[in-house]
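Just dropping this structure here.
In this view, the complex is presented without one of its protein chains, the others remaining in place.
So that you can tell them apart, the chains are marked A, B and C in the order they are listed, and the count of residues begins at 1 in each.
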Amino acid sequence: MLTFQCPYCGVQACETELAAGGEAHLKRFGPGSSDEDFEGYLFLRPNVKGVHFERWRHAMGCGKWFLAARCTATLEVFGTYPAQTTEPPPEIIAAIKARRPDWSLS
Amino acid sequence: MSEGRVSALGGAQSQGLVNIRDIGLQGMVSLRADLAQAAKAVEQVTGVAMPAMRAITSGKACSVAWMSPDEVLILCDHAQADGMVTALSKALAGQHHLAVNVSDARALFGLSGPEGALRDVLSKITPADLTTLAPGEMRRTRLQQVAAAIWFETEAEARVICFRSVARYVFDLLAMSAHTSGAVGHH
Amino acid sequence: MSIRLSTGGRLIDRSRKIGFSFNGKQMMAHPGDTLASALMANGQMIMGRSFKYHRPRGVVASGAEEPNALVNLGKGKRHEPNQRATLTEVFDGLEATSQNHWPSLNWDIGEVNALFARLLPAGFYYKTFIHPRPFWKHVFEPFIRQSAGLGRAPDPRHSDPDRYEQFYAHADLVIAGGGIAGLQAALAAGRAGLKVILCEQSAQWGGRAPIDGVEIDGQPAADWVDAAVAELAQMPHVDLRLRLMAAGVYDHGYVIGYERLGDHAPGQDTPRHRLWRIRAGRIIAATGALERPLSFAGNDKPGVMLASAMRDYVVNWGVAPGARTVIVTNNDDAYRTALALVAAGLSVPCIVDARPEANGPLVQEARASGLRVLTGMGIASVKGLRGVVAVQLCAQDGAGEVLEDVVCDAVAMSGGWSPVVHLWSHCGGKLTWDAAGAFFRPDHARPPTDQKGQGFVICAGAADGALLADETMVNAAKSVGRVLAEHGKSGAAVPVAKAAAEAPMQPVWVMPAGAGVKKRAKMWLDFQNDVKVSDVQLAAREGYESVEHTKRYTTLGMATDQGKLSNINGLAVLAQALDEDIPRVGTTTFRPPYTPISMGAIAGEARGEIFQPLRRTPIHGWHEENGAHWEPVGHWRRPYCFPKKGESHRDAVNREIMATRNGVGLLDASTLGKIIVKGPDAGRFLDMLYTNMMSTLAPGKCRYGLMCSENGFLIDDGVVARLDAESFLVHTTTGGADRIHAHMEDWLQCEWWDWQVYTANVTEQWAQIAVVGPKARAVLEKLGADFDISAAGLPFMAWAEGKIGGFTARAFRISFSGELSFEIAVPAAQGRAFWEALLRAGVEFGITPYGTEALHVMRAEKGFIMIGDETDGTVIPQDLGLAWAISKKKGDYLGKRAQERSHMTDPTRWKLVGLETLDGSVLPDGSYAVADGVNANGQRNTQGRVTSTYFSPTLGRGIAMGLVLHGPDRMGEVLDFNTTKKDAKGEMRMIKARIVSPVFFDPAGEKQNV
Partner (left out) sequence: MRRYSAFAIAREAMRHHLGWERAWKSPTPKAQYDVIIVGAGGHGLATAYYLGKNHGIRNVAVIEKGWLGGGNTGRNTTIIRSNYLQDPSAAIYEKARSLYETLSQDLNYNVMFSPRGVMMLAQTEHEIRGYQRTAHANALQGVATEFISPRRVKELCPIINIDGPRYPVLGALWQPRGGTARHDAVAWGYARACSDMGMDIIQQTEVTGVKREGGRVVGVETTKGYIGCSKLGIVVAGHSGVMAERAGFRLPIESVALQALVSEPIKPIMDVVVMANTVHGYMSQSDKGEMVIGGGADNYNNYTQRGSFQHVEETVRALIETFPIISRLKMLRWWGGIVDMTGDRSPIISKTPVDGVFVNCGWGTGGFKAIPGSGWAMAELMAKGHSPLADAFSLGRFREGRFIDESVAAGVAH
């Protein structure tokens, strides 16, 4: 039963107030992209057992999408941040490294 | 013509640990905009200062509730809502925004009773932490299976907004939670 | 025979009597009794039958760990099986019956299973019943099923008459367990100002200490407990709850609690159970420890009981299972039972202690009071059929040669204690083996971790392995101190608890140690599931070596007590059989709930009317009053048709269609999604969302559009109206309103966040009513509109706003039926009034409300697709002849790239066509067009399928749409469609249908464009 702090409205939201949205920071490939890139964008997932960047929507709340860094093996949450980013911000990376010294952004 | 205007439950009431009533027609305008930029216009039209995050502030005729970083909900007289939309659009001319009358899309309930009972009854159906919810703050959350917003007007009076189509569900949920033999005594 | 003692019983009120019945026999109890103590007081020692061998069983424990004394409780609608007698508080009029036997508790045919016990070792069913094949389903399985299963279910004709509810709470600290450890932790945390919930599963505070003669701060434990509870009750930020069990611990500090409000007080109209959903900062599990049985031959006989339980019955309820009790133990604590029995005037012929020596203070006290203490000894067997008549003693380290028979009618056994680590373990807390105490206790270095990666469950007191009262208190102080430190607070002075010191225990896993195979086949580990020492050893022998394999092969620990008594003994036996260390063998997984909780509580209030939200349109009430036959559509309920008295649904639909086609019909279309999309980039955004071009739509006009997922499949369709230069009103399907709004916000917030677009879902702001048919305009004219609604002023695919009949309205000239049609939106608060105004105005035109089925048939007659019928998540617009709605000019839209993939451009994709049976009949729903031959897997080849099929009253015959291989190129061809019926020869019956245009009615659109 996860909780996340919504970075938009500050509420510590219960999982039941949120909707999960899969992996974060996917780069969209549209017309003109190769079959490989398109398949990768739409389907292929690292599905890591460990640090995972993902999307959540505060659906039963402010309605905003936000991103989270979470460990899929322990369910620890390293931090949440706005969806309007193309990569994890430095403070999130630092928070992860503080807890998982061996981890690096691949 | 206001002929045949009815609120979702036509003023239904229920008595129990707390009393629950359909407040009736309530004007509501949803405004989406850059709130900082829109603050002046909002104050000018509603007479209420732009609320801070999660706050609901009230003036003489209106209340303004913070809904999200780019949305407020203005509560006003039902008959005034359309005028409010026009006034906002005028005041915000040139600024990207969306003002729309949503009065009839919602239902508004009033809950009155002892403070502890109010919080207990609501806590049977919402995961939000009501212990810390003070008057002046609005919490958007869920009431069991549907979305809703809750706030306390005073310690003895709470408000619940939900969508019109599920008004009956929310009313029934509240009424059952307020059943006199279901006191909790937690808050 | 068990008896009520003339003195003692701290929990019962001897001044009052209440009546209850067991198997129809009237009995008396005192308030404060549990069903178990009350039955014993009435001389009823046998309370149930075991699962596999149907052995007669008495109560062995006094709490949640009880495996034997399970009864059916209540009758009729309120019947409940498998209720633990030890947890059931007796109330006046309680009715209980015993279970899992036939014909009676005392004489059970199933007992013959026990005679064949040797043929029924662990896992025997995997090795037999293999031949002949049909016998498994028809003979063996029904037999096994009948003899398994314990209690009987309630009467299926009734639903549960009780009420249930949930409660969400938030606390800094949840403390599970109201023994001295839990109380002390609560005091410390409460005094420090933390928000605390202290819950105790039973009906009284104090746990074991008041029974065990513990002193705290110089006063009897019971007094200290009373004072502690009184102080806590004064603290507003501490919530004290009896009868509330912490059932499970979940990630991020979530606790599920199970509060029993009505079980002990039926008739008070309270909710029966309340499910607590608590978000806790920290959880202290002060859940105590459970005593373990000893494994000796005949240890399952009625009258053999845990030593602590026997003490509980004597001290708490003033009942004793027998007059002469032999104590058998491997530790000092059981001596307390001996002393308590003696103090109650009962006889203890001897204490059999498996340890070579026993000299602790309690032992000395026992000796001093004249009790016979035999060390290095064990029980070789228990004699007696339906109870205990004697025990045979032997040397613990021998093979079981009988040294002496001791006449007795009860046995109190103690194999040591195991901390209750369930709550620690539910979320992954790890355990460590404590060799001195021979138990697993929490490994503090590996706690379950929360959202911050911090340990969030802390065991306190006996649950942390601090069994002796003085240690318990010190441990509890330390445990709560860790929580307080996190809040920057420190604990208060630690109360000093005093109890008699104890000499070390000595693990005894099998008694006697050298018992032969025959004896081991009579030593029960899991009482309820009839798992014996020999079964675990068999599992090990056969290679089911993992403790998890052993569990599943033997069913050890899988009964309703979840192995609270048996797990540690079982895995110790397994470790011995494998010649492994116990910690290497490890435990099975602890899973919630701690003890079973009712399904009713889990579902909470969600039953009957509020099982799910039922969404109602503003006109719902009218439909209800006018006899609508409903159809669920998502959480909405829409009228399927409005049958008149005596009219079939089919006839009603046909009537509604004909009335609409020939006159005017009325449809409540309020459920259609309505989303405003506004901003400088709104057009650009809609161009990405729809396959066709929306930015070019002129204000005042409407356009039909298709939306695809990024994966290319059609997900929604609907009409877009341009409101003004910057604003569009998007109509979606009923199911699409929330989904498509979320889809828009997703793309706007997460991909195109620099685009200036706002959306608002205004679906429920408007009641929308379709006025449809050749006389539609006449009805509106009758009502009176203050804007031009003429064919020229408001042409097909335009919209306008103004007043109609005095109602503020928007009128959209769109048609899903092929008729002249106005979809009119008015504010929801006036929806019903407007609907009724239309009905009044339409009387002279024969206006007829119609439902979803008429809507579907009419759209099919026109060849319009329906999301969910023509589409199913695998269909792309190109399949549906909708290429005209796919812009070739746009460089991009959601789904465009996906539609370029090889399979999506494959010319052999099935395409939409109309279908007409040769005989005019209606094709079956979902029928397939067969093709010649079979595929590589032997399946009949196909070349198409029916997507929608109806009887058209307009045309007087069946019409259908379908997807067919090269369909549009095969007009006029006849295909065979399958049915699920067989002909006389046993062959699948086929129906012939011709491929035709999907537009069956008014192909030129003459009726709608007027």
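Just so we're on the same page, a contact is a pair of C-beta atoms (placed from the backbone, for glycine too) under 8 Å apart; a residue touches a chain by one contact, two chains touch by 3 or more.
Every value quoted in this text rests on a predicted model; they were computed, and no experiment measured them.
J.: Write out, one label after another, the shown chains that touch the chain missing from the document.
T.: A, C
J.: Looking at C:G8, C:G32 or C:P154, which residue reaches the missing chain?
T.: C:P154
J.: Quick one: say which of C:A898, C:M961 or C:A993 touches the chain that got left out.
T.: Here the residue in touch with the unshown chain is C:A898.
J.: Could you pull out which residues of chain A are in touch with the chain that's been left out?
T.: Its contact residues with the unshown chain are 1-2, 15-16, 19-20, 22, 35-36, 38-40, 42-49, 52, 54, 72-75.
J.: Considering the entire assembly, which residues of chain C contact the chain that has been omitted?
T.: Output for chain C: 51, 78-82, 118-119, 121, 124-131, 133, 136-137, 141, 144-146, 148-156, 158-160, 162, 248, 250-251, 254, 256, 277, 426-428, 517-518, 521, 534, 538, 541-546, 548-549, 552-553, 555, 560, 562, 589, 591-593, 596-600, 602-604, 606-609, 611-612, 614, 631-633, 640, 711-712, 868-869, 872-874, 898, 901-904, 924-928, 930, 935-940, 942, 945-946, 978-980, 988.
Quick note on the criterion: only the chains that are shown with their structure count from here on.
J.: Starting from the mean Cα coordinates of chain B and chain C, work out the distance between those two points in Å.
T.: Chain centroid spacing, chain B to chain C, equals 32 Å.
J.: Counting in whole Å, what is the centre-to-centre distance of chain A and chain C, each centre being its mean C-alpha position?
T.: 28
J.: Return the residues of chain C touching two or more other chains; collapse runs of consecutive numbers into ranges.
T.: 279
J.: Which residues of chain A are in contact with two or more other chains?
T.: Within chain A, the residues that touch at least two other chains are 14, 59, 63-64.
J.: Which part of chain B faces chain C closely enough to touch in the complex?
T.: That would be residues 1, 3-7, 25, 30, 32-33, 70, 78, 96-98, 100-106, 120, 123-129, 131, 144-146, 163-170, 172-173, 176-177, 179, 181-182, 184-186 of chain B.
J.: Mind pulling up the chain C residues that touch chain A in the complex?
T.: Residues 250-254, 279, 449-453, 710-711, 742, 745-746, 749-751, 753, 891-892, 896-898, 900-901 of chain C touch chain A in their complex.
J.: Please name which positions on chain C make contact with chain B in the complex.
T.: It is residues 163, 165-170, 195, 239, 268-271, 274, 277, 279, 604-606, 609-610, 612-618, 635-636, 676, 678-680, 727, 756, 758-760, 762-766, 803, 806-807, 827-830, 832-834, 836-837 of chain C that touch chain B.
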